[in-house]
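Structure incoming, see below.
The complex appears here without one of its protein chains, the remainder shown in place.
Up next is chain A:
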Amino acid sequence: MARFIVRRLVQAVLVILAATFLIFLATFALGDPFASSGEKAVPPDIAQANREKFGLDKPLPLQYLIYVGNMVRGDFGIDYDQHRPVSQLLEAAVPNTVRLAIVAIIIDILIGVIAGVIAAVKRYSFWDVLVTVIATLAIGIPVFVIGVVLVANVSGWGPFPSVPRSFTVQVPWYQEVLLPAFTLAIIDAAFIARLMRGSMLEVLRADYIRTARAKGLSERTVIGKHAMRNSMIPVVTYVGVSLGVLFGGAIITETIFQYNGVGYLLSRAIVNSNAPIIIAVVVFSVVAYVLISMLVDILYAFLDPRIRLS
């Protein structure tokens, strides 16, 4: 087990390094943000001073090493526009994104698992067809269509704050998080329901379920204890991957609802070509995604000894 964890850890670090280097290269290829362009005329000495200030006068490999060195110490530099420390912007945005991710995951596990179990247990019934049809529709409709429809029709009604709203309006986080979390949850819940239904149907055919029934256990115990626990593994994997993506920021959903998480931070930075923020958020997303996938793998290996040995 220890060897497995070490191997997985080394792999995660290598992947993160490779990915950050790619991002760095890609962002560098964006061109010189301080050169004159269009109507913006920048005197050469000021452009030079700016380049020095942001370290853009050094060769690229050195820039990358300096960036990684600073990053490890939690310093992401300052942004081009207002010269704020990027780490502070991240610090403000990350808790919102984490809250959104957790609420969304709770909603989609609840809906997905319950719907999947009902569909499997009552196979071919009305409920099964209903779950299958709704799941197919939810998976087929892109998240920003759902988001846009909710903003247009539901926001500003009942407990849901309106979008957009003046920044003077204070809304408690649990109200603010509701609609975006629900938007994110719809599609994941549909996937989980499908996965749960599939693996549950397989498990229900297993010998130990027949044994459990044969020894006279109630249907409730058979389904709740024996069948459900054994059909959760694909769901656990899916939730892990999905949590990784969500922790890295749900760019589209956060942008639609103007929710102040890392995703919205990124989409605003893209509009302004604010490279330090773009790099920082992308690095954060990749690290969150890789680390969570790694944790899920380790958890998985812990649950299922067959994986450790392969």
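Basically, a residue touches a chain if its C-beta (ideal position, glycine included) is under 8 Å from a C-beta of that chain, and two chains touch if they have at least 3 such contacts; residues count from 1.
Here, contacts and distances are computed from a predicted model.
**Student:** Which choice in "Cytochrome c biogenesis protein ResB", "Spermidine/putrescine import ATP-binding protein PotA", "Peptide ABC transporter permease" or "ATPase component NupO (NupO) (PUBMED:21926227)" gives the name that UniProt lists for the one chain left out?
**Tutor:** Matching "Cytochrome c biogenesis protein ResB", "Spermidine/putrescine import ATP-binding protein PotA", "Peptide ABC transporter permease" or "ATPase component NupO (NupO) (PUBMED:21926227)" to the record, the invisible chain is "Peptide ABC transporter permease".
**Student:** Have a look at A:I5, A:I114 or A:V148 and name the one touching the chain we're not showing.
**Tutor:** Per the contact definition at the top, the residue touching the missing chain is A:V148.
**Student:** From the list A:A18, A:I66 or A:A92, pick the residue that touches the absent chain.
**Tutor:** Residue touching the absent chain, from the options given: A:A18.
**Student:** In the full complex, which bits of chain A touch the chain not displayed? Write them out.
**Tutor:** Residues of chain A in touch with the missing chain: 8, 11-12, 15-16, 18-19, 22-23, 25-27, 29-30, 123, 136-137, 139-142, 144-145, 148-149, 151-152, 155-156, 162-163, 194-195, 197-199, 201-202, 234-235, 237-238, 241, 244-245, 248-249, 251-252, 255-256, 266-267, 270-271, 278, 281-282, 285-286, 289-290, 293-294, 296-297, 300-301, 307, 310.
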